[in-house]
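Report on one structure; see the data block that follows.
As you look at this complex, bear in mind that one protein chain is not there, while each of the others sits in place.
Labels run A, B, C and D following the written order; every chain starts at residue 1.
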Amino acid sequence: MESLVYIALFAPLVSSLFAGLFAMSPRQTFVGVVSSLLLFVSFVSSVLLGYHIATTGANVHVTMMDWISVADLHIPFGFMADQVSVTMMVVVTLVSTVVHIYSIGYMDHDKSFNRFFSYLSAFVFSMLVLVMSDNFAGLFIGWEGVGVCSWLLIGFWYHKPDVSREENPSISPSWAANEAFIMNRIADLGMLVGLFIIFWNTGSLQYDVVFSQIPNLAPAVLTAAAAALFIGAMGKSAQFPLHTWLTDAMEGPTPVSALIHAATMVTAGVFLVIRANPIFSVTPEVSYFIAALGTFVAFFAASMALVNRDLKRIIAFSTLSQLGYMFAAAGLGAYWIALFHLAAHAFFKALLFLGAGNVMHAMHGELDIFKMGGLRKKMGWTYAYMGLASLALAGIPPLAGFFSKDAIIETAFNEGTLILWAMLVITAGMTAFYSFRQVFLTFLGDERYKEFGIHPHEMYGFVLIAMSPLAILAVIAGFFRDWFNSFIIHLLPNYEMSEHTHHLALILGAIVLVVAVSGIVLAYIKYAKGLQRSEKTENGFIYKLLANQYYIPKIYEALITKPYAEISKLMWTKVDIRIVDATVDGIAKTIYKSGDGSRKMQTGNLSNYLNWMAGGALVLLFITVASYVIG
Amino acid sequence: MVTPIQVTVQELNLPLLAPMLIAIAGGLGILVIDLFKSNLDKSLYVMLSMIILFADLLAVAGITPNRGFFDLMLVDGVSIVSQFLVIVASMLFIPLALTSKRFHEFSYPEFFALFLFMVAGFQFMVSTDNLILIFVGIETASLALYTLIAMHNRSNSFEAAIKYFTMGALAAGFYAMGSAVIYATTGSIELWQIKEALSISSSTGSMVLAVTGGAVLLLVAFAFKLSLFPFHTWAPDVYEGASAPLAGYMSIVPKVAAFAVALRIFNIYIDLGVESVRTIILVLAVVTMTLANMMALVQEDVKRMLAYSSISHAGFVMAALALGTTKGNAGVFIYYALFMFTNLGAFTMLWISRHKKLMYSDRYDHPYEKFAGLIKIMPMGAVVMALFMLSLAGVPPFSVFWGKLFIMSAAVDAGYIKLAIIMGLNSAIAAYYYLKLVVYMFLKEPVFNTDTIYYNISKPLMVIVGIALVATVTSVFFFDVLLTYIYALVSASGF
Amino acid sequence: MFEQIAFYLFSILTIGLFLVTVFSNNILYAMTSLASGMVLIAGFFFLNGADFLGVVQLIVYVGAVMALYAFGMMFFNVTKTIKENNTSNVTVFVLGVSIALLMVLMFAAPISPEVIFVSAAPEPNATNPEAVGLVLFTKYLVPFEVAAVMLLIAMIGGIILAGKKMDQSLTKTDDENIIQKDIK
Amino acid sequence: MIGLNHYLIVAGLLFAIGLIGVIRRRNLLMLFFATEIMLNAANVAFAAISHYYNDLSGQMFAFFIVAIAASEVAIGLGLLILLYKKQGTLDLDDLATMKG
Partner (left out) sequence: MSFILSILIFFPLIAGMLGFIVDKGSARVYGISIAAIEFLLSLWLWMNFDANSAAIQFIEFMPIVKDFGINYYVGVDGISLFLVVMTTLMTLIGMVSMTIKNEIKNMVVTILFLEMTMVGVFLALDAIVFYFFWELSLVPMLYIIGAWGGPLRVYASIKFFLYTFSGSLIMLVGMLFVAYKFHEITGVWSFAITDWYALKFDLNYQFWLFLAFFVGFAIKVPMFPFHTWLPYAHGQAPTIGSVILAAVLLKMGTYGFVRFSLPMFPDASVMMILPIAIISIIMIIYTAMVAYAQEDMKQVIAYSSVSHMGIIMLGIFAMNSQGISGSIFQMLSHGIVSGALFMLVGVIYDRTHTKIMSNFGGLATIMPKYALVFGIMLMASVGLPLTIGFVGEFLVLIGFYKVSPVLTILAGTSIIVGAIYMLALYKKSFFGAITNEENKKLKDLDSREIVSFIPLVAIVIWLGVYPKPVLTPIDNSVQAMLSFMKEKAITPEAKNMIVATQTAKEAK
């Protein structure tokens, strides 16, 4: 079994290096094929591991070698496959295999085809390190690794120049990439601090050691550690206020958005909370904050999705919103539900993104849904996939989203946090609305794209086939909920609804369903026939607020980015050059000047010299007399 | 009726006089040779002088420290060390007459005679503790030196000689008056007696003023000799006006001799705990090294820069003298022993590059511009000069570094940490102007792209530079010996 | 009584004469007053029983030194009033008067050393020149000889510096232009 | 009674006068006069001290000072003549090419 761990982990690395070998040569289809195969190998290994764990209930734990070992700090490269990590592994490898295959088609015209596969596989490797590590430091390796791969992939089309924010809210891929990296770094600092707290209080960074020490730790320490770790999670999972990078990250190629910014990387934060649940479960304040923040983000992101015109950004907001759901669940203690939603979400969101990718591919890179419409005729399969995924997202039974999301909403109710519950319910309705607003605007109604001279066409067949596993899972994943529950509670605490909730379960579900369906209906009424824009609405304050993402990117720019650049400039030109360096040079100049000044005593006139001498003698004599008189 | 005085030759201890007599006899011999046959080449006189100086050196080496000649002569360790330094420096100086170009002074055989008399004068000056002989020795040497400077025979050298002479005369007045005051307070003009007298009477109130007053008057005289602020004003002009070798010589030999005497005189006061004298010396030393450094920064001429640098070094050493510890006193001579080679080497390099006409400046022989791009014109010369400059700046392992190290260590040991720090900072300031030359030589383009810099070179000059260079670079190996030897001699002399 | 009168007379006269030397613009006055001052200084010597020294002073200063100066003076032909841009009187006053004050202050205190080392007490029976001779040619023989060398140096120096050979400077002439006869 | 201090004060005054001359004079020859005065001031002091202490060292010193003064005059005049021949002036104000 240990070899399976290694195969699952290192197959993507091999894939990445292999593709990397050809990174600078022209497009080679076989690179994509080999990469996809290797990823598939990794997927198979993960599934086998999962099967092994499910059947035997035993974890597979390997320690490869020491990494850092200084004094009493020992960090090995240790990997383990337990219920949680194997779930993540399966999800990650599955989605990434699909995305790899998808990319062969999607990226077929890109001259950096090979490089793309290298990055993509590197990402998968990092993600696997993140989920499989048996200690926090290893997690951090993967954590940073996915950050870098995300940076590389967002900025994949680095050659695009910067444009104004009005033209493109993300300015440019490279800008978006940097934004993502730096924002993540801010959160990573929190994560690091969490690690430090844990190390100095438990003497180790190994999960098992740390978790076994928890009872001995002071509550304040635990709270601090949990808070610090969650700050880390906030960055990676793009929680408010570190959320702006995620929508800008849509500058990356769509497969990247599907894999990284929907299915896997952004869920790392949720994974961290789930993984460190022993810490979070004993720190109720932090957990409650997580839940509240998650709920808020769910609502907040959904609201922005309502008015957005950008196909990918809408999905990105929806991802943000769904991440909020997951955090809400995790914060409320329903870790397994969070994990379940994570997996289900991965499937349908990846599918949604890939579908969007198809549209984009067909529309030659056009993303404005106001310029689409009626694509159903040209792209039937894609319509079906996206519709399915949107249904799942909206939580319509019996699709996967229903089971997972409903459970979260139910949990909120169960915990008695009715405000959270209410917001989550409203959000569910908004989710349904914007999902279908997007689907209808894209695929139904008048064919607006014709104005722009675009001739859309359906995606390659093999790509559509490759997407099918996701579609299937988006449909059926929900049915495995109970099985998953029994599988995962070996590791995670079970979360049972109270008797009371249980009774109300049906009603609650119905409320959610009604809200969701009404959202869909509303979208249908408004958009199925075609685009009707209303100047009045679009100029309204709320519409503008939402369309501009509550002006947060602009606020950040005005309050952080620009001042930082200006202060930096000031520090350099004023402080460093005018003060610090000028002081040093000033001392040197003063010495030099006093040399110039004292040089004047050397007049060349002997008479002056004699006067100096006499004067000197006088002063010395005077000092003598004075010292005699005084003392 | 006068009673006859019985004196045995043994008592006179004549070997103590031998070194000076050799030099004087040699000088007379040269004059005699000139009488019989004129028009002999300077190389003859150079070699004769070398031989005489060598005999002088051997004679000094053969001396066992003692008093002699009615206790007038005092040849102790300090005397022997300073005589060694004087003679060795003179031997390094004399071959510099053998330039490829003719200069006025070397056409006189009298030049060499005067030179030898001057050496004898310095030797007398350091080999006695009688104020009279010190005075006569100083004046013998100085008068010869004034003449030697003027014999370079151009307007700058006259100006230099007159400035030096006039200020020297004033200093002589101070010396005489100071001695008179000391004589008045102690009734003696012999330093050992003065010390005993002062140790008994200095504590009594009414005399203190006269006691320190006499010291201050003497200090003025020696501050002139040692070029301490504000009595240093002659130095830059005299160095500029004198020929380069003589300037280099002046930065070593008269100072060594003056330091030996100053050590004898002021050590009395410092030992007796007359703090005002010590403080005055320290203040003078600090001001001297700092101010001279600052003025050296702004010079346009290398020789003038080296003049200021010599002043600064003298201030540095004077501070060591003021410490009053054996280590400080030994440091004076160790410093000069190490400084000698480097400084003479640097001045010799200037001498090698000396032109008869002023080519690079209206006023200076050796402006910085002259050395611009020297690395391209004479690479070895540039490297050698750079090594001398680095040594002067106190970069290890070159010779002056060890001197600085030792003196700073002495300052620290004596509890004068602040003084040591000032010394350190001054070395840093000084590094600038030494580096300036290095920068000119290595980092700038030549003004005229010719090899005329070599103008005055000759084999003997190269040999002297070679010796100076070897001594500068390998000082790390002989510093140990030097230290042991000088320290032993100085401490045996009771300082 | 005689001593007192002589002392004050000599003092006032020397001071006055030397002041003339220092302040006079006429070089002849200055030199004459200097010479007279020197004579009076010799008077101090005689007062103090230093007969030999007094004679030496007269011979050397009034004879030799003044002759030399006179010679020099004639050489320059500067018998007329000299024009000098003297140092400002303020400087002179401040420096001069302060120095004078300090010197007086220093010497005004009673000088009464507890120990006096007399290293060269005069022979009780000898006259001053005899006593001086005894000391000079025993203990101070070396300085005496060195002084002889010094005078030799002075002589050589004087001759060289004032000599004709200094008229043409080899230092300033290019080697190619030096004719053998110029060298000597 | 004339004490040692009287002589010393006179010597001090003479010394100061010499110094004033040195400070004041710009003519080289006149300057040399002033230095002679200073040396003679010391001589007065030496002779007096010698007398009062009944010690010949002071007279010796004075004797050598006289010799030194004479030698200085010789060299000084040599330089003076040389300067006059070359520059045609004895004024120190004209003798200031080297400065700074």
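In the analysis below, a contact is a pair of C-beta atoms (placed from the backbone, for glycine too) under 8 Å apart; a residue touches a chain by one contact, two chains touch by 3 or more.
Since the structure is predicted, the reported quantities are computational estimates derived from the model, not experimental observations.
Q: So there's a chain missing from this view; which of the remaining chains does it actually touch?
A: A, B
Q: Considering the complete complex, identify which of A:160, A:309, A:378 or A:526 is in touch with the unshown chain.
A: Reading the full complex, the residue touching the unseen chain is A:160.
Q: Looking at A:22, A:79 or A:181, which makes contact with the chain not pictured?
A: Of all options in A:22, A:79 or A:181, contact with the hidden chain holds for A:181.
Q: Out of A:145, A:401 or A:604, which is the one that touches the chain we can't see?
A: Answer from the full complex: A:145 touches the omitted chain.
Q: At which residues does chain A meet the chain that is not included here?
A: 23-24, 65-73, 137, 140-141, 144-145, 148, 151, 155, 158-162, 172-175, 178, 181-182, 185-186, 188-189, 192-193, 195-197, 199-200, 203, 564-565, 567-569, 571-573, 575-576, 580-581, 583-584, 588
Q: Which chain B residues would touch the chain omitted from the figure, given the whole complex?
A: That gives, for chain B, the contact residues 390, 393-397, 401-402, 405-406, 408-409, 412-413, 417, 420-421, 423-425, 427-428, 431-432, 435-436, 438-439, 442-443, 476-477, 479-480, 483-484, 487.
Convention: only the chains that are shown with their structure count from here on.
Q: Going by average Cα coordinates, which chain is farthest removed from chain B?
A: Using the mean of the C-alpha atoms as each chain's centre, the farthest one from chain B is A.
Q: Taking each chain's centre as its mean C-alpha position, how far apart are chain A and chain D in Å?
A: Measuring from centre to centre gives 95 Å for this pair.
Q: Just curious, how far off is chain C from chain B if you go by their C-alpha centres, in Å?
A: Centre-to-centre distance between chain B and chain C: 28 Å.
Q: Distance between chain A and chain B based on Cα centroids, please, to the nearest Å.
A: Chain A and chain B have C-alpha centres separated by 78 Å.
Q: Listing for chain D: what residues touch at least two other chains?
A: 4, 8, 11, 15, 18-19, 22-23, 25-26, 31-32, 43, 53, 55, 57, 60, 64, 67-68, 71-72, 75, 78-80, 82, 93, 95, 97-100
Q: Tell me, which residues of chain A touch at least two other chains?
A: Residues 599, 602, 604, 606-607, 610-611, 614-615, 617, 621, 625.
Q: If each chain is a dot and touching chains are joined, what shape do you get: line, ring, star, complete or other?
A: Contact map by chain: complete.
Q: Under the touch definition given earlier, write down the residues of chain D that touch chain C in their complex.
A: By the definition above, chain D touches chain C via 1-2, 4-21, 23-27, 29-30, 32-34, 36-37, 40, 43-44, 47-48, 50-51, 53-57, 59-60, 62-64, 66-75, 77-82, 84-85, 90-91, 93.
Q: Along chain A, where are the residues that touch chain B in the complex?
A: My answer: residues 591-592, 594-596, 598-599, 601-602, 604, 606, 608-610, 612-617, 620-621, 623-625, 627-628.
Q: Where on chain B is chain A touching in the complex?
A: Residues of chain B touching chain A: 162-163, 166-167, 170-171, 174, 208-209, 212-213, 216-217, 219-220, 223-224, 229-231, 233-234, 236-237, 276, 280, 291, 293-298, 429.
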